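For this view, one protein chain was removed and the others were kept in their places.
Moving on, here comes chain A:
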Amino acid sequence: MDGKVADDGGGGSQKLLEEVRALVETLNKVVACYHQLSSCVGGSTDSGQLRHELRQTRERAQQLALDSRRLLTARLRDRSLAPPTRLEAELLWVSFSSSLELLHADMCKVFSVGQNFPLSSNTGVLVQTGMQGETAKVTARALSLSEPDLNEAPASMDRLEQGELEAEKARVDQMIEDMEQRVNVLRWTVEAQGPQNAEPVGSGSSLALLSVLQAEPEQHRCKRGQMFVAALVVSLAAAALLLSVGVLYLG
């Protein structure tokens, strides 16, 4: 697919950029979901269903990639862009290409792990990784569905997927190469605008849970114990004070 496209005519470049940004963010989301799903391959939850989900996610990602690429390339080749818009476009470009690289890496890994753990063969052993649950929700998020798709995966999906994966990952690779050649974005001139550390999103994370529960939690227990003891002492002190005050009063 070539990257040529006519300018959208309507809305200013700003609107277009917004569109592109939305696309890139969605791509990011899908790639993240793909990453989450791919970690399950070969593990205890590996199944035809998983492969199917992987496939769906991958397809969506590729589609998004194509779309964004089209628009972004058009934007960036437009030399009449004003500098601030251009900078934004470049930033988006960097994000886009990095997501695509991540996707490519994940696809390669999935492919090679999938080869070592073919589901269709009878002697296939899966590694007991401790995973149990379903990944349907992740896929739903990836596909932007409100409800997880509960349809059964078609049989021997894994072989189909494996076969296609090889071709697809070459295609993604090619896309990345093409992108590099067509658009001359100097990476060292691109400066990130966001903060270094992202704001903490949640407090009750799973690792925190883990740390509470494990052996090292002695620290936490200690802390809790200390707090408890401190509270106790404080209350005792308060009681003593009250008593002394009472005594004074009475006495």
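Just so we're on the same page, contacts are C-beta pairs under 8 Å (C-beta built on N, C-alpha and C of every residue); 3 or more make two chains touch, one makes a residue touch a chain; residues count from 1.
Just so we're on the same page, contacts and distances are computed from a predicted model.
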Omitted chain (choose from "Mediator of RNA polymerase II transcription subunit 8", "U3 small nucleolar RNA-associated protein 15 homolog", "Regulator of G-protein signaling 9" or "Cell cycle control protein") - UniProt protein name: "Regulator of G-protein signaling 9"
Residues of chain A (touch criterion as defined above) contacting the omitted chain: 25, 28-29, 31-33, 35-36, 38-44, 91, 94-95, 97-99, 101-102, 104-105, 108-110, 112-113, 116-117, 125-135, 137-138, 140-142, 173, 176, 180-181, 184, 186-203, 205-210, 212-216
